[in-house]
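Note that this complex is displayed minus one protein chain, with the remaining chains in position.
The letters A and B name the chains in turn, as written, and every chain counts its residues from 1.
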Amino acid sequence: MSQTTHPPASTLADGNPTAAVRHDKSLLHHLQHNLREYGMLITLVAIMGFFQYMTEGTLMQPLNLTNLVLQNSYIVIMALGMLLVIVAGHIDLSVGSVCGFIGALAAVLMVEYNWHFVPATLVCLLCGGLIGAIQGSFVAFSRIPSFIVTLAGMLVFKGLALALLAGQSVGPFPSAFQMLSSGFIPDLFSVEGLRLTSLLLGAAVAAALAVGGLRQRANRLRHGVQTEPAGLFVARTVVFGGLLVYFSYLLASYKGLPNVLIVMALLIVLFDFVTSRTTIGRRIYAMGGNEKAAKLSGIKTERLTLYAFINMGVLAALAGLVFAARLNTATPKAGLGFELDVIAACFIGGASASGGVGKVMGAVIGAFVMGVMNNGMSILGIGIDYQQVIKGVVLLAAVLVDVYNKNKA
Amino acid sequence: MSERSPSLLVALLRHRLAWPLITLALLLIVNTVFNSSFLHIEWRDGHLYGSLIDILNRAAPLVLVSLGMTLVIATRGIDISVGAMVAIAAAVAAWLIGGSVSGTESRFPLPVAILGAIGVALLCGLWNGVLVAKVGMQPIIATLILMVAGRGIAQLITDGQIITIYYTPYFFMGGGYLAGLPFSLFVVAVVFAVLYLAITRTALGLFIQAVGINPTAARVAGVQAGRLIVAAYVFCGVCAGIAGLLISSNVKSADGNNAGQLLELDAILAVTLGGTALTGGRFSLVGSVIGALIIQTLTYAIYSLGVPPEINLVVKAVVVFIVMLLQSPEFRAQVGALARRPGAGALQ
Partner (left out) sequence: MDASTAHAPAAAPVLQLSGIHKQFAGIPVLRDVQLNLYPGEIHALMGQNGAGKSTLIKVLTGVLEASGGQMRLGGQAVWPDSPLAAQRLGISTVYQEVNLCPNLSVAENIFAGRYPRCGIAQGFRIDWATLHQRARDLVARIGLQIDVTRLLSDYPVAVQQLVAIARALSIESRVLILDEPTSSLDDDEVQKLFEVLRRLRSEGLSIVFVTHFLNQVYAVSDRITVLRNGSWVGEWLAKDLGPQALIAAMLGRDLVAASEQPAPAPAVDSRQATLLQTEGLGQDTQLQPLDLQIRAGEVVGLAGLLGSGRTELARLLFGLEQPDRGALRIDGQVVKFANPMDAIRQGLALCPEERKTDGIVAELSVRENIALALQARMGVGKFLSRAEQTALAERYVKLLGIKTETVDKPIGLLSGGNQQKAILARWMAIEPRLLILDEPTRGIDVAAKQEIMDQILRLAQGGMAVLFISSEMSEVVRVAHRIVVLRDRHKVGELPAGSSEDAVYDLIAAEHV
């Protein structure tokens, strides 16, 4: 029996909810229905395995893993914002240039004008929000297509970054600022060769996720809502939790969990909460699904679009700061090509180009896929031109899957 | 009941090309104000010479790409990879000609180089068209792929270098003169003529508009939308290829990274300035030509004002943005609402 294509002619008399639950308990059927979600997790594991093999074990070395996280944190941070923009039915091509521009701004403020890093950071984040507000208002109120506005933005901020830096690289940053990107969480229990705090933290998070998942499952079962077969749930939780602990262990073997990872984790939790449990988050999904209907529900769609872009601007600014802190300089070339990584991450993670569909965890997994690819290709010494081409191919594959799914339904 | 027939001025203003022409005229005036010799044309070195001629020559690649972009936009699509295609075409031509410094040697004959470049660009357009029409991807995403991968491809062809071209016959395309006018103008004229004839003397215009306005209804009526859409992207690719030849011929080099930078935005803006809606459907070739001229004249104005190159991008984007805003009905409504006095309600 097909799922969504041709629904039963009349669910009115016999649309029995328990019947639906009974049906979905079939393992194969459930897998088929949620292939996308499991597929992403499998893809991540597969790509990690592939590069682990190709680099002869270098990928998973604690040092490399730490670098991987540090070098690609910008993708995760911006993917969180881009997901909301894509769900709202738009796109933002300017994020790379904004990243570079804010990095340049931070450098000028902190290095040339000697500002303290706290006000400088705040000003930069504010600036990012302002940029998002300007672009967002053109999209929301003047109804100019987002890809035009942000394409223009991409060029404007590229030029402004160049102007701000007067074509040079500016640095180094004050050491306190560098901690953002290159610092690690303090270790409370010292054990030889292992930052125990980090490991314990990782284990704690894994446990919390498992418990949370269990509670959610119990809740759904109580209400008779369709839910995944028990075996699959256990498998997924164990695999995910296991990966988390292993990951923490690897990081703990080097210098522990980086600060930026904590920042990322907090943001992920925040955005997952916002998109699944808050009114503002669900309103964005409604708007992406059917703007007219959303308007009729009293949802202020223009304002929501504006908020999505402001959010994107702030996150792009944060990513720019993280990136600049990592390199310890601001260069005119910063931010080049970031938007592709971020957009690809969202699509790999299951966002739909037409809006209304996409999960935060999916975008995060997609971002990690891009990160692993970046890192793996660098280790293998693949030239940047080839990297561009390969990334294009990966985006192509991700979108093909999206199109295939849409055509199937 | 009889209506007073609208005055001629009002009728003229309602014409689709009115605003683009007015904008162009204003820009020409601005340029003349800042540069008194702007409109001056003289005959020198066996050809016409002057700022206007310069603008026309430099505008040629943009006009070409805008023509291709018009068709794509009319089918409800968009192609942001035109810059990359320009770079690829230039790279292919440069590679086929080779870097021999003699100026008279070419690895392959010139016609082969030209056809090769255009052929590769055609394939790129075909790639885009297939992704959009046969696979069903959204155009912005499909062409985003080539936009990024394409620059990488261009760099691979040129081995990461900027290839300088020394072969003198090659320079004629972008820098030569025929009957006193830049040769590039003739190239543009030929392409425009071909396109115009195709649109008006065949069913192409009708079909493209039908597909852009209502693709489902067009399909039921027997129109082969898939082929049309692919054809539009292929044509866009060919235009980008020819533009690539003109550009690299003008600057005597092929730069995989920088050739065709900004071109996609310029082309999209030219098309919208010329009156074609981004939502597809009805389009205007002449409008796109005027739009391209507007962009070029604007660039010229910015340069002659002495604005540093970094700010150039910003100023241009801002100015064009303002014009687009003025054309946007929503914006006009908002401004109108602000201007209207409160209390002038419609009901008693």
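Basically, contacts are C-beta pairs under 8 Å (C-beta built on N, C-alpha and C of every residue); 3 or more make two chains touch, one makes a residue touch a chain.
Owing to the predicted nature of the structure, the values given are computational and were not obtained by experimental measurement.
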Which displayed chains the unshown chain touches: A, B
Contact with the hidden chain (one of B:Ala193, B:Leu206 or B:Leu305): B:Leu206
Absent-chain contact - pick from A:Gly159, A:Gly241, A:Gly288 or A:Gly313: A:Gly288
Option touching the unshown chain, where B:His47, B:Arg219 or B:Lys252 are the choices: B:Arg219
In subunit A, positions touching the absent partner: 2-17, 20, 219, 223-226, 277-280, 282-283, 285-286, 288-290, 292-299, 356-357, 409
Missing-chain contacts mapped onto subunit B: 1, 201-204, 206-207, 209-210, 213-214, 216-224, 281-282, 346-348
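Note that in this section only the chains that are shown with their structure count from here on.
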Mean-CA-position distance for subunit B and subunit A (Å): 35
For the subunit A and subunit B complex, residues of the former touching the latter: 91, 138, 141-145, 147-148, 151-153, 155-156, 158-160, 162-163, 337, 340, 343, 347, 353-354, 383-389, 391-393, 395-396, 399-400, 403, 406-407
Footprint of subunit A on subunit B - complex, ascending: 78, 80, 131, 135-138, 140-142, 144-146, 148-153, 155-156, 160, 262, 264-265, 268, 272, 278, 308, 310-314, 317-318, 320-321, 324-325, 328, 330-331, 334
